[in-house]
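The structure appears right after this line, and notes come after that.
Only a single protein chain was left out; the remaining protein chains are all shown in position.
Every chain is named by a letter (A and B) in the order it is written, and numbering of its residues begins at 1.
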Amino acid sequence: MAKVATSKVESENAIEVRQMHKWYGEFHVLKNINLTVKRGERIVICGPSGSGKSTMIRCMNRLEEHQQGHILVDGIELTNDLKNIDAIRREVGMVFQHFNLFPHLTVLENCTLAPIWVRKTPKREAEEIAMKYLERVKIPEQALKYPGQLSGGQQQRVAIARSLCMNPRIMLFDEPTSALDPEMISEVLDTMIDLASTGMTMLCVTHEMGFARKVADRVIFMDGGEIIEENKPEEFFTNPQNERTKLFLSQILGH
Amino acid sequence: MSVASDTDSTPQRGGIMRLWYDSEARQVIIQIFTIAVLFALVFYLVRNAVINLDAIGKSLGFDFLFQPANYDINQSFLEYDSRSSNLKAAIVGLLNTFLVAGLGIFIATIVGFVMGVLRLSKNFLMNRLVYCYVEAMRNVPVLLWILLVHGFIVVNMPGPRQALGLGESFFFSNRGINMPSPLPEPLFWATAITFILGVIGAIVFKRYAKKIQDETGKILPVLYVSFGLIVVLPVIVYFITGAPLNWETPAMQGFNFQGGYVVKPELIALTLALALYTSAFIAETVRSGILAVNYGQTEAAGALGLRNNRTLQLVVIPQAMRVIVPPLTSQYLNLTKNSSLAIAIGYMDITATLGGITLNQTGREMECMILVMAIYLCISLAVSSFMNWYNNRIKLIER
Partner (left out) sequence: MSDAKSYEPGQHPSLPPPKNLVGWQRWVWDNLFGTVSNTVLTLLSVYLLYLIIPGMLDYFVLDAVISANSRAECAELGKGACWAFIGDRFQVFIYGFYPAELRWRPNLAFVLLFVALAPVLYDNIPFRKYGLMFSLAFPIIAGVLMVGGVFGLEPVDTRLFGGVLLTIVIGVTGITFSLPLGILLALGRYSNLPAIKIVCTVFIEFIRGVPLITLLFVASTMLSYFLPPGTSFDLLLRVLIMVTLFASAYMAEVIRGGLQSLPKGQFEAADAMGLKYWQTMRLIVLPQALKISIPGIVNTFIGLYKDTTLVIVIGMLDVLGVAKSAVSDPVWNGLSVEIYVFVAGFFFICCFGMSRYSMYLEKKLHTGHKR
């Protein structure tokens, strides 16, 4: 873990993970992960629960620490160096399963918090940007409400807008629709599809296979802490190679 | 809503039974009955009291408040001697209650917050140490702590002649703490004014910094500048004007110290015991308040690129305070009410003056107890109505 790349050279790969391992105590959660994400690529990660998908993408903005191997985001290596972590977090947006909006701040304040305190944007400007993205996710009229007053789908769209306000180059989605009522899933997925059309680099942990078919450039299947299979969506769904992938697909597409 | 009504399902019944099975009528009947019983009880008690008082020839009245109290109070903010009225004794007592409550709350808050945060520390040793402190403090009655500290000071501390000195100005003995009192020279006003200006300056600067941040996004170092304005600047002025503040240090004369301030053992024991006892509860409150903020909030703030201290300042503390403040206030109220235990060691608070010596000397149990309870009630109600207002103001808005 000696190499610390701080160069701001425009690298071709958005994310590069090489031989990454992670343990929780004695438990080996991520085993030898190798993954390269090109700029503008959209990747869907699926797999049974406990397979390490969430842990993997949480390693990419250092919400979790990895113990072996390398993760380079935007050409910057993730190490203990706080400067690197700050730099990466400025470039990487994240959307959580349970939204994690700040309940004591209005929707608008949620969106302007990071631009004001991290990017040091003037308030007026931050609010303009926030309104732009709130319009983009189609809820500008809710700007002055509190998160607790919104429906789950609306909250998740605010969370997406909040991340976009930092103008990230990469977006991570950690099961963004699995805490939502069925009728609200589509409004969030529409927002994500819209986002994909702008050429954003996206890593998305989700079980929405329709979304994967429509948007993904690549689908990754994980099980037991390993990447078992990765392929183009068409190939992945019609002709899975590995037995475990077949089993998983038959279970989630079975009905 | 929780009262089941079964008017529809019951067949027609006659007379009073019909009223009883009408849900609204039943509610009215129950309430009238309750009030009637209550009035009867109050009437009965008051009638007994009137008869009893008549029998011993006492009448209710508050004249005694204006008669001389005939006892001394060894610590008073006001001019007081044994010829002062009972009312004045009560006021002196009330001020003493406020003094011990104020000091106790101040110390308890600081100690409690520090302990609460340390209790969450990842450091194993510190964590365990604070755990022991909290459990030891809160599982022993506060009255016992008061007596223990008081007993320690009065019995185990040396007499004034062998007092433990901290330098040449602070002395700890079984008579309490003797410390220097300030004697400001005329020029000292310059330092005082600088300090006041410093505080005003810090407030103005904070507003200015907010405005600058809103307009340009630049974040100014408010903390350092405030520190400079409030602390460093007055210190500089103080020394430029030639350190115009003298101290009257306590000195041994005969069997005791003369000069300076004396803090009596009763006040020390009461303040310390109340503060440390309450600090254990505050520590638990603070700990659970911080734990109540969902970890996802910290993660989300981290994912947005906020540094740890900013996450605390902008996300965790504002949410934790909502959880902490209501129980914190009730701890403050508990401390204030517990300060009435002063009577056990002879500190003259409102309970010990009006509810203690005045009561015993005048024999006016009824009047004295009513007054004492009314005073405590007023304090409690004032604080809790303020709390309700505050809670409503900061309540999280949900649908």
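Convention: contacts are C-beta pairs under 8 Å (C-beta built on N, C-alpha and C of every residue); 3 or more make two chains touch, one makes a residue touch a chain.
The structure presented is a predicted model; accordingly, all values stated were derived computationally and were not measured.
Asker: Just to verify: which one of A:35, A:137 or A:227 makes contact with the chain not shown?
Answerer: A:227
Asker: Just name the one of B:78, B:136 or B:219 that touches the chain not displayed here.
Answerer: Considering all chains, including the one not shown, the answer is B:136.
Asker: Of the residues listed, B:17, B:40 or B:126, which one is in contact with the missing chain?
Answerer: B:126
Asker: Would you write out the residues of subunit B that touch the absent chain, in ascending order?
Answerer: 1-4, 6, 9, 27, 30-32, 34-35, 38, 45, 48-49, 51-53, 55, 118, 121-126, 129, 135-136, 138-144, 147-148, 151-152, 154-156, 337-338, 340-341, 343-344, 351, 355, 359, 365-366, 369, 372-373, 376-377, 380-381
Asker: For review purposes, identify every residue of subunit A that touches the missing chain, sorted by number.
Answerer: Residues of subunit A in contact with the hidden chain: 19, 21, 23, 25-28, 31-32, 67-69, 223-229, 242-244.
Quick note on the criterion: only the chains that are shown with their structure count from here on.
Asker: When the centre of a chain is set as the mean of its C-alpha atoms, what distance in Å lies between subunit A and subunit B?
Answerer: That gives a centre separation of 49 Å.
Asker: Quick check on the complex: what are the subunit A residues that touch subunit B?
Answerer: Contacts found on subunit A: 61, 63, 82, 86, 89-90, 92-94, 96, 98, 100-104, 113-114, 116-126, 145-146, 148-150, 159, 162-163, 166.
Asker: Flag every residue of subunit B that touches subunit A in the complex, lowest number first.
Answerer: For subunit B paired with subunit A, touching residues are 213-219, 294, 296-297, 299-307, 310, 314-315, 318-319, 322, 396-399.
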